[in-house]
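Every protein chain but one is kept in place in this view of the complex.
Should a chain be cited, it is by its letter among A, B, C and D, assigned in written order, with residues numbered from 1 in that chain.
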Amino acid sequence: MELCIQDLCVNFSTPSGTIPAVNHVSLTVSSQQVTGIIGETGSGKSVLGLSILGLLQSNAAVSGRILLDGRELTGLSQRELCAVRGREIALVAQNPATSLNPGVRVGRQIEEVFRLAGESRAESRKHTLELLEQLAFSQPERVARAYPFELSGGMCQRALTAIAVAARPRWIIADEPTKGLDAVVRNQVYDTFRMVREHYHVGFLVITHDLLLARKFCDRIVVMYCGRVLETNTARELFEHPRHPYTRGLIASLPHLGMKPMAGFAPAFTDQPAGCVFHPRCPHAREICRREAPGTVYCGEGSVCCHGFD
Amino acid sequence: MNQTLRYIGKKLLWTIPILLGITLLAFALGLIARGDPAVNRASADPDYIPTEEEIQALREELGLDDPVLIQYGRWLGGVLRGDLGRSLIDDKPVLDELLRLLPNTLLLSVLALAVIAAAGLLGGICLSLFRDSFLDVAGRVVLVFLMSVPGFCMAYFMIWLFAQKLRVLPTSGADGPENFIMPCLAVAIGSACVVIRLLRSSILGEMGKNYVLTAQAKGLRRGQIILRHVLRNALTPSVTYAANAFGGLLGGSMITESVFSIPGIGSYALTAISKRDYTAIQGYVLFTGFAFVLVCLLADLICAWLNPKIRLGG
Amino acid sequence: MKKQRLLSLLAGVALTLSLAACGGPAPAQTPSADPAPAQSAAAHTEDDVLVLAGARTLAPGLEDVYFSHKLLGAWEPLISVDEDGNPMGVLAESWERNEDATVWTFHLRQGVSFQNGEPFNAGVVVENFNRYKLLESGYSQYTTFKVNDLYPGLIGCEKVDDYTVTVSFTDPVPRLLFNMKDTASCIFYPGSWDLETGYFTEQPVGTGPYMIQKVAEDEYVDITAFDGYWGEPAKIRNIRVRIITDPQARYAALDSEEIMGVLDLGAMPAALGDELLKDQRFAMAVHTSNITHFMLLKGEGTPFSDMRLRQAVSLAIDRQLIVDQLWGGYAMPTQNLVNRMCPDWVGLPVEYDMERAKELAAEVLGDTRISLDMYTRSLYLDRGPYKEMMEYIQSQLAQIGIDATVNVIDSSTYSEMSKAGELGANFMTHGMSNLNAYHFMNMYLSSTGSYNQSQHLAYNNPHADELLKEMSTTLDDARFHELAVELQEIANTELPVIPLFYDTSNLIYNQAQITGYDTYRDHLDLSRLAWVDAQ
Amino acid sequence: MALIEMKHLTKVFRSGRLGSRAHTAVDDVSLTIGPGETYGLMGESGCGKSTLGRMLTCLLPATSGQVLYDGRDLLRVGKRELHPYRRRVQMLFQHPDTSLNPRMTVLDSLREPFLLHDLPGRAHMDDVIREHIRAYGIQPELLERRASQVSGGQTQRIVLARIMLLQPEFIVLDEPTSMLDVSVQAQIMALLRDIQERTGVSYLLISHDLDLIRRSSHRIGIMRDGKLLEQGETGAVLDSPTHPYTRSLINSFAYMRD
Partner (left out) sequence: MKKKRVMFILALAVLLAFLFVGVAADLIAPWDPNAVDMANSLAGPSRAHWLGTDHLGRDLLSRLIYGSRSSVFIAFFATGCTLLVGMTIGLVSGWLGGWPDQLIQSVVNIFQGIPSTAFVVAVLGLLGPGMRSLLIAIVVSSWAGFSRIVRNQVLEVREQHYIEGARAMGAGGLYIVRRHILPNILLPLLVLIATRIGSTVLTVAAMSYLGLGLRAPASDWGIMINDAKLYYIRYFPVLLAPAACLTLFCLSINLIADYLRDRLDHDDGAARML
């Protein structure tokens, strides 16, 4: 089962000019593996995730194709997309505290997914309690009756996961699952995702800026910067032998790996540098890097997009 | 569940000082009134000029010369016993008059509230559902126009159109239900437009929130999302405004009641004011104040039911 | 996207303009142009209810000494006046007085019964007179019942036999019959009023042609014909008199044939009345009224104590223009303060001469200008174009050196200011309720007259005082008339107050449906109303 | 020699009618911070570390205890007398997007220290600022922008530059980089280290990221539910933790790293 993205471009038209959030990204993701998309704020990773489900804001212009098992998603009408969302590809959205409806009890928000799948009210209630039990909630009834603001950050995250899993999708896209969480809660999220992966055999696409979570949970990792894919590889290989200078710099800036800062700043959207987008900050930048954008070179199990490997 | 009860208890407790404050305010209003009510009591008949002694006799009878605090104490004692004092003109008890006239104003206000709620809900949802389409823009222009037309011009226009030209509705009076259609519209149109705009902007505000993304990811269409998820959270400002408008209507809409000759609380207040009958005005202010506070209390409870954060988080 | 947005904007604007436009020209064309109802309604039957409307309630209820206005026909007086203003017997058939008019004997009409079936006899009249004695100042929205003014020095009323009573006074009351007109001698069946205060404790029973069926306060009053009525029975069985406070709403109700006619004070302003009369469905019954419109000028300590300045003001006002432009031409200009319905009234000249007015004003003021604050009460505004009239007079007085201001004040401020003498000029109406010339002229002309003092007119004319004194005692009617005429001529020239015009009550009714509105020249009688096509 | 010393600092929040419900945010915390030293305060969210930081900078009145600075107890000093101390004790906040007034340009924000204290070079403050910001990696064209048009990392640099204009001796860093990306965090921490070496300013670094605290602080304190469980040299505490809670923290961070 494959999800393949071909030459995807996403531009947002705003009063202060058009913003190229994603340009010319091509990827193939298999549902057998967990794929992680790493990138910092403004790298376009979230936009990529949302564009798969067609959930971008109204001022977004999308070009290129996204295929799910050969079926093209980009051309679908809103009505057909609604059939895909939830049933085939589910989403665990960003900052869980605000991603649950504050006015509705948590249990009912989960039951809604079962009801959408056509189950009766009693069945949905039963399945919801089972699912909560499975996601390591000690008192499922109390949690089901509680409102989102009565739950902690971790519990909200697991409730969101329950909503995603309830429709038995084949894919789950998790957007920044650990952002702003304490270490202990972050570990719980990791455990939950691992349980879901083994129990429901679901294809995972994890979008995060948390390198440690990516290394531990994902099989393959894609590194994004300024809307472009700089490097892809297996998790182990990427951390042991990072090829692209940006990946190396990123790993080096981790607190427990020396916290060595990279030079320069991530460019603003409106004035992206010519040639290789990383060249102003790259220690090995050469003349060609300033002039020409590098092509993608496939080596070993991954790929890299840097003149150093032409 | 007991948290909700405690919240309601707290709210009820809180209204008592407010009601007391309103009695103080109403009495203070009475005091600053210019003009001597005793004089005006005797001069209802235009051809008759009261003599000095008669006025003095009346002042004694009405106790207008006692110190202020005593008058307030006596008045408040009366109010607690349900006696809002007697009109200075025709000596009828104010409360009985207000209660006699209440049904008309109540019927008018409830009908208007129904129109405001229905139009508000329908209009708000449609305009936000078909965002930026032709309906949305045209609707907004019409709304702004209707909001700006003064109530009494609207009333005359409707009388002329429906009663005189089409002869569909009676021009005035308050005997049958059909008499209330036009006055209710005249009163409700202004507030309905505001509620529609309020609801539309709060729905669109909520649509930008993260939980809508989760709902979309479940595969719900825009209409389902608005009805099942967004509406509940977006209603609070509209409910507060509608309750505010309804409370105001309970005070009797003077113009509509005078144009359509509906004997209601508003027309009572208007005659009381033209005759400078300040006990009646005090009673009126108190009556509408109490009604308004109760209506606002009801609105608070509805808002608390709508979003649990207030009820439980409080 | 852009083009579609612009299109929707244009559509929106067009929609709003059409909304305003259709509100615009349509009413300009007169109501008559629109098609009359396809075929005239089916002929009216016995129990069709005739709906009329007035600006104020005609049945105030227990708080009012008469319970309901005479117009409703629920009760009848002993004495009323005929169309020429002379006393006419209603429940009292005939009367005579002793030599010095201190004892009056009334022979009561026989065969009259109350609406509760009880007979009308002397005993009832005696009870009613006992009630009159209690009412020093009986409160009413219409005319206050002051027993000492109406029956000065009343000793009491004794029954002579079943149908004769005598009323005796301490001193002569030559013009008693004029005082007893209508409300002053209202007769109700005993037992429905409090014996100490005289106010009603329950709905009283009268002898009139109509019985009050139902009173919906502030909304309407339903009356039904009284079968046992002694006089000519009422032609229409059921009448509902609605209260529509807004003149514009009354106009709309007439036009949409919801009501068949209007009645009582300020029934239909002249401007709206003219519009209705353009439609041949409607006609206007003009009744003379005992109300005169006055302009009172404060004389105490002001230049207006000089007669010439008062004459200048009077000459500067074109009364005919006011009547034609504002009151639709129905009122009658006058300089004579006595009302034309009074039998002793005499027609006197009304002059408008701006040149002489300027000369007279210049004589008094020289070239200095003085200011004048003109006041009227807010309750008059609904009765007619009062403010507009004052604004006209304001611009006329400006031409003779008087800078006037127009102020509308509410009743209580008015009473205070008039007591304190702050009213520079006061526009008011004054009704001669009992058409007794002496009673009315004494108020203004006599130096101790009640209005002369309370309104600070500061008018005193010793000769007028003598005439008035003689009038109050003379028993000879002819001499009384002579004195009245002479006093009217004095007032017409010296102008203690400036009368403007005699009011008329203009009642619009739907002549296509009903008749009988103009049976009498001076008042409306509901019992004479009838459907045009009654079966 | 202690630059700043906290003795038995306690903060109890009263809530509900007539203060019936009490919640002890900081419970009897005592610690000292020497000049030029970085003291790392580690704890999960809600353990009262931010409240402690705010009490230190006198933004929040303490229920009891003392804050000794330069021989004076800052909590008992009068308002007027406190003003000079205000310059020397500053704070950097967690959420960059609300740290600068959105209606003012960056330059206006940087001018504020000159308006509040008579700093040298007040007459030509703009030049002083333009020169000053170069050391903080702030591009000059940022000065004209509004606060909402500046990224999180750049905002923290601007606030830092503004604080340093006051030449403080002590700065409370309340989770300065928790909202930032890893690479930007590394840059900000490097900048903080340079400033410390250059000016000898001492820090109280508050964070819930144990690796970050381990890497950048000389002494460390572990806090939980308002209590300071353990403190001492960073290496000593983390290599041989005495309190079980410290051990569980270390394990949960190690769990992700192996």
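The rule we apply is simple: a contact is a pair of C-beta atoms (placed from the backbone, for glycine too) under 8 Å apart; a residue touches a chain by one contact, two chains touch by 3 or more.
Small disclaimer: the values here were computed from a predicted structure and weren't measured.
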item: Identified contact with the non-displayed chain, of C:S68, C:T413 or C:N492; value: C:T413
item: Absent-chain contact - pick from D:H95, D:R122 or D:R198; value: D:H95
item: Selected residue (touches chain absent from view) among C:N148, C:T405 or C:T473; value: C:T405
item: Touching residues (missing chain, whole complex) on chain D; value: 54, 57, 59, 82-83, 86-87, 89-91, 93-95, 97-104, 109, 112-113, 116-117, 147-148, 159, 162, 166
item: Absent chain, residues of chain B that touch it; value: 17-19, 21-22, 24-26, 29-30, 32-35, 144-145, 147-153, 156, 201, 205, 208, 244, 247-248, 250-255, 258, 269-270, 272-274, 276, 278, 281, 284-285, 288-289, 292-293, 296
item: Positions on chain C contacted by the hidden chain, ascending; value: 5-6, 9, 20, 23-25, 27-28, 247-248, 251, 269, 271-272, 274-275, 321, 325, 378, 381, 385, 387-388, 390-392, 394-395, 405-408, 410, 413
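Heads up, the rule we're going with is that only the chains that are shown with their structure count from here on.
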item: Chain centre separation in whole Å, for chain B relative to chain A (CA means); value: 52
item: Overlap residues in chain A, where contacts from two or more other chains coincide; value: none
item: Per-residue multi-chain contacts in chain D, two or more chains; value: none
item: Chain D residues within the chain A interface of the complex; value: 44-45, 151-154, 178-179, 181-187, 189-190, 208-212, 214-216, 249, 252-253, 255-257
item: Residue ranges of chain C touching chain B (in the complex, touch as defined); value: 4-5, 7-9, 11-13, 15-16, 19, 23, 26-27, 31, 34, 60, 63, 137, 139-144, 216-220, 242-246, 248-249, 252-253, 255-256, 258, 377-380, 410-416, 418-419, 428-431, 433, 450, 454
item: Residues of chain B that touch chain A when the two form their complex; value: 209-211, 213-222, 228-229, 232-233, 306-309, 312-313
